[in-house]
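All protein chains of the complex are present and in place, except for one that has been dropped.
Now for subunit A:
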Amino acid sequence: WLYLRARKERERREKRQRELRALALGQGNFQLVDHRGQPRCKADFRGQWVLLYFGFTHCPDVCPDELEKLSRVVELLDRDAALPRVQPLFITVDPERDDVAAVGRYVRDFHPRLLGLTGSPEQVRAVSSAYRVYASAGPKDEDGDYIVDHTIIIYLLGPDGLFLDYYNRSKTADKIAESVRKRS
């Protein structure tokens, strides 16, 4: 019976893998600028496991929470010397305000390896749509301030640059780390 259960579990996992591969998120290249002002494209991250989060620096609570969680995942994985070092990435969905300096100030508060990326509105739109990220800027108030409504997801990319899995707000750092560990 235990054998049957293990086999059922394996089949469930394989089915999920096929579904995720069929989604084929993150196709194509992206051209952005990192928070040190260096141009970065998708190929730069080949060979690395990447955990990617889309957000914006004026975000009231969700983005800091998710980036804290992401930092925690990286810390947990770093503890295992046998695992490759994961590269955490933050991409802004608010390029109008989040320039290189703004992104630099923001990522400083999280994991030291967290790399922030921004670009022109066109470049950001291209990478957001490649990952099917929903992002919609709300109305501006009298200070010109606004909140960007957006999907809250952490994406896992493998060393070949392909999308492997995604984790929503309800996934804990421990669960995410476990999921990454299983694949690497």
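Following the convention adopted for this analysis, contacts are C-beta pairs under 8 Å (C-beta built on N, C-alpha and C of every residue); 3 or more make two chains touch, one makes a residue touch a chain; residues count from 1.
Criterion: contacts and distances are computed from a predicted model.
Participant: UniProt name of the unshown chain, from "palmitoyl-CoA hydrolase", "DNA repair protein RAD51-like protein 4", "Cytochrome c oxidase assembly factor 6 homolog" or "GPI-anchor transamidase component GPAA1"?
Facilitator: In UniProt, the chain excluded from the picture bears the name "Cytochrome c oxidase assembly factor 6 homolog".
Participant: Among A:19, A:61, A:122 or A:160, which residue is in touch with the absent chain?
Facilitator: Considering all chains, including the one not shown, the answer is A:61.
Participant: Kindly state which of the options A:9, A:75 or A:109 is in contact with the chain not pictured.
Facilitator: A:109
Participant: Given the contact definition stated above, which residue among A:72, A:97, A:125 or A:171 touches the chain not shown here?
Facilitator: Counting the whole complex, the residue in contact with the absent chain is A:97.
Participant: Touching residues of subunit A against the unshown chain: what are they?
Facilitator: Considering the whole complex, subunit A reaches the absent chain at 57-58, 60-61, 64, 97-98, 102, 105-106, 109, 138, 141-147.
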